[in-house]
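Sharing a structure here in structure tokens format.
The complex appears here minus one protein chain, its other protein chains still in place.
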Amino acid sequence: MISVADLFTNDRIPSSYFAPDAYLRGDLEMGLLENRQGDRLIALPTPLLQAIYSGLDKETGQASRLVLMNCGRWVGQKFLPSLLRRTD
Amino acid sequence: MHPQLTQLFDEAESRYLKPDEIGSIHQYITSLPERLDAYRSLRDQELALMQRVADQLQRDFASTETTALERSLKHALLLLRASAMAMLLDDETYLQKRLLQWLTPTLQVYQTQAIDTALYRSLNQQLQQTLTPPQMQRLKPMLVLAQTTLLHTGTPATNGSR
Partner (left out) sequence: MTTATARPNLRNPKKHNHYGFREFFQFDPDKGTIVDWNGSQNILTTEDFIIGLVEGLQDEVGDAAAATMYTIGCEWGQKDAFFFESWFEKEYDRSIRQANLMFLLETWWWPLAAQGWGRWEVDMGDRKQGFMFINLFDSAVARTLGDVGKPVCYLYAGLFSGFFTELVRKQLSCIELQCYSMGETYCKFLLGGRDRIDAATFWQTEGANARDIEKRLRAGELR
């Protein structure tokens, strides 16, 4: 026997955490962006992404691939726990 | 707020609103009491209404596991609540962004069309019986949009189906 009242948690049903108009929050005066959980976000625009590659290439040459791999690995390792926290 | 109204406010930064634009705003404002009335009615009746839908669903799908039925019911509750809000705001894009964009692919994963089709039929019947005709008229466009998008019947999804 299904009880509809039991389907709710605090009168809510989990929806999509990531709907863009709900997920991203910002304070333009302060120059700050954050997600729903209050973690700071930054937007990396194309000029910066290009600069990361060209800057790394200039300074580290061959090592730039490793730098970016390490960076990616770090982000990836942090991503799942963070995602789980957000969708819990 | 209806996106066209927001756009009006944007465009009128450097000028006064034209008569027909004021008309649009006036139309929305005067429709608000009715929208609020429909919204409140839905809010107050939701639990009883959905329980009747749930009972019917269990009768129709007696051999289907409870988790699947509960999942469809939860999604239908979201649909109802999002439709109610979209109706209040007179904003279809709210429905798209907050519900349809993520729920449509989710339903495709779970393959619940059969359950959902029966559920929506039952839900619409219950709404028809519970809400007044003017209230139903307010809610219907959003309901239809949501249900047809999710079931991929009738008008094609505006969220870009694959």
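We call the chains A and B, going by the order they appear; numbering starts again at 1 in every chain.
In this section, contacts are C-beta pairs under 8 Å (C-beta built on N, C-alpha and C of every residue); 3 or more make two chains touch, one makes a residue touch a chain.
All values reported here derive from a predicted model rather than from experimental measurement.
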Quiz item: Which one, B:Pro3, B:Gly23 or B:Pro134, makes contact with the chain that was left out?
Solution: B:Pro3
Quiz prompt | Residues of chain A (touch criterion as defined above) contacting the omitted chain | solution = 20-21, 24, 26, 28-35, 39-52, 54-56, 58-60, 63, 66-75, 78-79, 82
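The rule is short, and it goes like this: only the chains that are shown with their structure count from here on.
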Quiz item: Which residues, counting only chain B, touch chain A once they are in their complex?
Solution: 47, 50-51, 54-55, 57-58, 66, 69-70, 73-74, 77-78, 81, 97-99, 101-103
Quiz item: Where on chain A does chain B make contact in their complex?
Solution: 1-5, 7-8, 13, 15-16, 18-22
